[in-house]
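The complex appears here without one of its protein chains, the remainder shown in place.
After this line comes chain A, so read on.
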Amino acid sequence: MLVLFRNPILQSHPLGLEAVHQRIKDVTTVLSDLRKRGDPTRKRMEYMDVLKKDLCTYYSYNEFLLTKFIEMFPLSELIAFLESNEVSRPITIRTNSLKTKRRDLAQALITRGVNLDPLGKWTKVGLVVYDSPVPVGATPEYLAGHYMIQGASSFLPVMALAPQAGERILDMCAAPGGKTTYIAQLMKNSGLIFVNDVNKARLKSVVGNLHRMGISNTVVSNYDGRSFPAIMGNFSRVLLDAPCSGTGVIAKDPSVKTNKDETDIAHCSHMQKELILAAIDSCNALATNGGYIVYCTCSVMVEENEEVVNYALRKRNVKLVETGLEFGVEGFHRYRQYRFHPSMKLTRRFYPHTHNMDGFYVAKLKKFSNQIPKPDLDDEMESDEGIGSESGPFSDNEITKDTSGEKPLIASKKRPNDDGAEEIPKKKTKQAANKKKSDSSKSDKGTKISMQKLKKYQKRKKKPGAIVRPLTGLSEKKRNINAYLAKKTDNKKPSQPKSKPKRKATPGDETTPTKPVQTKPKPKNRSVRKDKAHGKTKKSTKSRKNEKQLKE
């Protein structure tokens, strides 16, 4: 009893919410000056444990997430952060400068009784809506595409990207299209924007928004972002708004509080690392005043932000540059056990409690060479292990065993240029990989792929949100097929009716990519000629059969 009285704040009875709140206050005041106010028999750790538990119950977080936040913020800031996660951010809208001006839009909305103000000095198109008698998402102005409802934080990556008119830009994870439309309006509807998202259903809203805002310079595709340099590269700027755990937007989606744990963060982080490499690879360093990649997430976790950027710095020829955003907190260049590149200061963090927008992270990278650096032996091993362990959580145990063999294979497929360089360390370290390695190197040497493989590849490519990896020898194969088809059509013009059944009846095409015609000489070698002859006899028998069938 005495102990209880002497130190009422550390009792561990279940309490009402009010009492818990009171205790949080008390413990924080004690912790702010432990030496004077604290009980000398108690350690700081004990106070912290009580505080953590209380915060978990009061704000209903799971312990993992709260521990992360405690590690990140000093105590006074932590409470402010948690409090600000309970209140929603103000509604902000972005004027569509393609269709109207901010002043005209504000005037039109004020006549509808909407109470609004300019968002801040840093933007010329943002407006913040305090209250409105009509739904802001359904006014005639909205439907006519004069503005877009968009969080203030979503302006920032596009401003950092600073797209110029006439450029070719990739938006890798675009849905629902707020940032994309902003890019388009900064480019004044010129150049080309490649809009991609992995989720087909969410792309519907992208298309709707693009059309509503009157944007005509886009191509909307549905792939996994990781397949990007394989589908199209050579972009002058790339915006990667990576999928993340959403720890910055808890106010919008409170379910994050409880349903995220270590595996989810690791999963996101792994995906982001793959995406950022894809983004960098699809960017062209030589583009005139281009070669920029902007990486952003709506998460505040270091694992999903600085660590990912640092990984990219290590793996590719990129450097961090100024984001051009005049506010925001500098990124961590040292955080607990992590030691990042000192230029990490150039990245920007945004917090709900300090900037009154969603928690956000923006990094701007400049690619200075299109070459992919050869990974160091140590570095490679370390990072491979890193990825392997991170991929662990979302795969079964059996698969994790395999990843050591499979990961490098995927990596080498992804970057066919440095196959040779990569193979050496792996052969030394991973014997399991050897078999697959030799297979892939065989296919590299031959550069011939079978028709079956090609069809499989094309079928896989067609699935919604598919990942497409580059296939060695694909372009040559396509060229051969095209040449073959061209010659075939030339040849077939006189005898029309037979052409169709023959096409299907000759799967032997793959061995005879170029089928020479009498009028056009240059058969490559004798074997080809033989094949051709063989094919012809086959065809003639087939066609005879067809005729017979017809007669019957």
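Methods note: a contact is a pair of C-beta atoms (placed from the backbone, for glycine too) under 8 Å apart; a residue touches a chain by one contact, two chains touch by 3 or more; residues count from 1.
In this text, contacts and distances are computed from a predicted model.
Asks: Leaving aside the chains on screen, match the unshown one to its UniProt name from "Protein kinase domain-containing protein", "Serine/threonine-protein phosphatase", "Adenylyltransferase and sulfurtransferase uba4" or "60S ribosome subunit biogenesis protein NIP7 homolog".
Replies: Looking only at the record, the undisplayed chain corresponds to "60S ribosome subunit biogenesis protein NIP7 homolog".
Asks: Out of A:Q164, A:S205 or A:N356, which residue would touch the omitted chain in the full complex?
Replies: Of the listed residues, the one touching the omitted chain is A:S205.
Asks: Considering the whole complex, which of A:L31, A:A108 or A:A287 touches the chain not shown?
Replies: Of these options, the touching residue for the absent chain is A:A108.
Asks: Just to verify: which one of A:V220, A:I293 or A:M357 makes contact with the chain not shown?
Replies: Once the missing chain is taken into account, the touching residue is A:V220.
Asks: Contact with the hidden chain only, please: which chain A residues?
Replies: Interface residues of chain A facing the absent chain: 108, 137-138, 140-141, 143-146, 168, 192, 194, 200, 203-208, 210-212, 214, 216-223, 231-232, 458, 461-464, 466.
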